[in-house]
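Below is one structure, written out as structure tokens; comments come after it.
Note that one protein chain is taken out, while the other chains of the complex remain in position.
Take a look at chain A:
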């Protein structure tokens, strides 16, 4: 067989595995936990995106780094709803003020509240294994035994 055909065959094989893999990732109902965002929270996520909070803040450590991570801000003792709204209204240091309506602020808080329910970040109680693997601590799911 010519080389180019051999390579094409290998490529086809790889793409086939990839298709099955993608199909699984797109359709799986069991791999991402059970929390589903409410409509209100989805509106909140739109406001989060529209104001690009993500350019300074992270959720699960992902985003820009000028500000702190907000994954569990809602459930952190002494923080929560009022605290979040205060930051949005006043703007501190590098954070600008955001002129949002009451409803927009409520939705945004709802988004942060529901995102908070999906898990922990930073995952302080994660368990490091000798083979380099990390078992993370889940909030709602129990994929790995401690």
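Rule of thumb we're sticking to: contacts are C-beta pairs under 8 Å (C-beta built on N, C-alpha and C of every residue); 3 or more make two chains touch, one makes a residue touch a chain; residues count from 1.
Heads up, the rule we're going with is that contacts and distances are computed from a predicted model.
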Write down which listed name, "Nitric oxide reductase NorB subunit apoprotein", "sn-glycerol-3-phosphate ABC transporter ATP-binding protein UgpC", "Fe-S cluster assembly protein SufD" or "Electron transfer flavoprotein subunit beta", is the UniProt protein name of the chain that is not shown. "Nitric oxide reductase NorB subunit apoprotein"
For chain A, which residues touch the unseen chain? 2-4, 7, 10-11, 14, 18, 21, 25-26, 28, 30-33, 35-37, 42, 45, 49-52, 54-56, 58-69, 92-94, 96, 114-115, 118-124, 126, 128-129, 132-136, 138-141, 143-144
